[in-house]
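Take a look at the structure below.
For this depiction, one protein chain was excluded, whereas all remaining protein chains were kept in their positions.
Order of writing sets the labels: A and B. Residues in every chain begin at 1.
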Amino acid sequence: MNIVLIALLVLGATGLTAAVLLFVIAQKFKVEEDPRIDEVTEVLPGANCGGCGFAGCRALAEACVKADSLEGLLCPVGGSETMAKVASILGMESVAAEPMVAVVRCNGTCEARPRTSEFNGSRSCQIMHSCYVGETACPFGCLGCGDCVAACQFDALHMNPETGLPEVDEDKCTSCGKCVKACPRQLIELRKKGPKNRRIVVLCRNKDKGAATRKACLNGCIGCGKCMKECNFEAITVENNLAYIDFNKCRLCRKCEAACPTGAIHAINFPPRKPAEPKEEAPATPKPAEPTVPTTPAPSVEPKKEEANV
Amino acid sequence: MNKLIVSPAPHAHSGDSVRRNMLLVILALVPAYAVSMAAFGWGVLITTAISIAACVGFEWLIAKYLLKQQPTIGDCSAILTGLLLAFNLPSNLPWWIVIIGAFVAIAIGKMSFGGLGQNLFNPALVGRVFLLISFPVQMTTWPRPLGFYTKYLDAITGATPLAAMKQIVKGGDASALDKLPDLWDACIGLIGGSFGEVCALALIFGGLLLIVTRVITWHIPVSVLATAALFAVVTGWCGALPEGLGTGEYMLMTLCTGGLMLGAFFMATDYVTSPMSPWGKIIFGIGIGFIAMVIRTWGAYPEGVSFAILIMNACVPLLNKIRPKRFGEKKK
Partner (left out) sequence: MSTFRIGGVHPQDNKQYSAHQTIVDCPLPQKAIIPLVQHIGAPAQPVVEKGDKVRVGQLIAKAGGFVSANIHSPFSGTISKIDTTVDGWGARVPAIFIDVEGDLWLDEIDKSDNLVREGILEPKEIIDRIAAAGIVGLGGACFPTHVKLMPPPGKKAKVLIVNGVECEPYLTCDHQLMLEKGEEIIIGIQLLMRALNIQRAIIGIEKNKPDAIAHMQKLASRVLGMSVMPLNLKYPQGGEKQLIDACIGRQVPSGALPIEVGAVVDNVATVYAVYEAVLKRKPLISRVMTITGKDVAKPGNYRVRFGTPLTDVVALAGGVPENTGKIIGGGPMMGRAMNSLDMPANKRVSGLLFMPEDESRRIEPENCIRCAKCVGACPMGLEPYLLARQAELQQWDGMEAHNIMDCIECGCCTFTCPSHRPLLDYVRMGKAKVGGIIRARSAK
């Protein structure tokens, strides 16, 4: 027989056998799966960031399909829009969630917080934190090596070389929470983005007594409690020489910010205060400066501090 | 007093550096180099110079212009690659082939993987094997050792002892026995071959220097040579050797000829491409010795060390799963 014919027949037969074999095996070992898992996975962002608390988008999809309701299941990257789509695929009630954003609760800039030593180890916050107090005298403050920046998968965190602090790009932040876990001093908190993206935060986590805090950093919270007294909504607690604003209770009235003597409280994304007091012309310094307390120029970047830095 | 400097412990260092290790290896190769110069003349110097210059040059160019990084030629690893590549070449190799070899060794064998520390295969051997396969004639035409009078390009060429041994063992041709050099000649390097391979004694001396200065450990050289020797002895016992060639002599000839000595001490022990644990290294060495001897005895090429090392390089990630002996580990 013609060699070409033989070759064709042999190869054809091999191919056919292989095809049949593969088909049979594929059918035999097929994994039964709810087709809706694939559908839900399609509408999820596909970032596999873990912000939802599950190991990847497909895992969240599985959890949604298996759950009775979408309560407690939220993709922070996709937000309410995405969850609404998931809800419609699964025929469930969509649960609205407040958009959140990461806030770096330290305002100890290079100017306000003097350096007291030089760190020569590997530039990682985790490593510096386990070695000693850090390059300044504040044991609670930002270490400036950028573990949070490295952890962010959405390019939402960048180190500001002038202040030495990380800044959150609100448009890119998906509140996935990776930066929160990366910071060895738990400085970053996920807080409500707020109406018009406005929020008021105590940018300090220093629990030392006021005098010690003041010595380490001019922008630190000294636990004086003036903010707590001013607040009419019981949103502020002072514990361990440190004030904390509950973002669920805060009504954004800015009274605490005005009362704070050190500038530890920041009102983010607010318009500059109208010059009610004549001495206050600097467009971005929101707090009434007490004559003896030097207002640090760093907060002048302030209302736009956590905004997009693209 | 300025601000205090703080860093995690330890605050002391042994003073060792990559450069120190590379320079020690280069130093250990000097005896073999000197003998080669004496045996093969100017060709040695020219080939080495071209090889080193090309390797360093290519690494610098690639680092600076392609990878846009700070060139790392200061750690002397490119110089060493150039030297070792040259050692694996006949001293009468045309200069443009040497440059091609250097390019393949550095660009493909090292930089394409990410630079020092990232490559899977020994760069010098990648270069050498590439040349062997691409330029088989030029790469297997070795000049006879005629001392300083050996010309660079018009050298008189001759067969090597390995070719003769292959004829004897594989082909069963006893008449090739008189083509075998004197054992002493083989030890001191008055034989044909790539110029770095020939002088066994100089190479052993260099190798011992490296072991004493703790640049390398004994595991790889000893296991390579022991395995090759054992293989040779077994070949003898099986009666594969003709009359006139004793098992002992065959074993010693095996060790002293070809690239085995150079390979065992200088090529197989390359840090990046060898295993990380003692037992891993021993298995690595045994594999090299065995494969090299198999190729020498039954393979098409007279020399198998380069191929053997490259094959075992590929096994190193697997061998790295063997862990060193832990403190307090009980033998199960």
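Keep in mind that, in the parts below, a contact is a pair of C-beta atoms (placed from the backbone, for glycine too) under 8 Å apart; a residue touches a chain by one contact, two chains touch by 3 or more.
Quick caveat, the model's predicted, so the values are computed rather than measured.
Enquirer: Who touches the missing chain here, B:141, B:213 or B:277?
Expert: In the full complex, the listed residue that touches the missing chain is B:277.
Enquirer: Which residue from A:80, A:116 or A:269 sits in contact with the chain not drawn here?
Expert: With A:80, A:116 or A:269 as choices, the missing chain is touched by A:116.
Enquirer: Contacts of chain B with the missing chain: which residues?
Expert: 1-2, 4-14, 16-18, 20-21, 72, 75, 77, 115-118, 217, 271-277, 323-330
Enquirer: Which residues does chain A use to touch the chain missing from this display?
Expert: 116-117, 120-122, 124, 126-127, 130-134, 137, 139, 208
By definition in this document, only the chains that are shown with their structure count from here on.
Enquirer: How far is the middle of chain A from the middle of chain B, if each middle is the mean of its Cα atoms, in Å?
Expert: 54
Enquirer: Of all residues in chain B, which touch chain A in the complex?
Expert: 2-8
Enquirer: Quick one: which bits of chain A touch chain B in the complex? Just the residue numbers, please.
Expert: Listed in rising order, the residues of chain A that touch chain B are 115-122, 127, 130-132.
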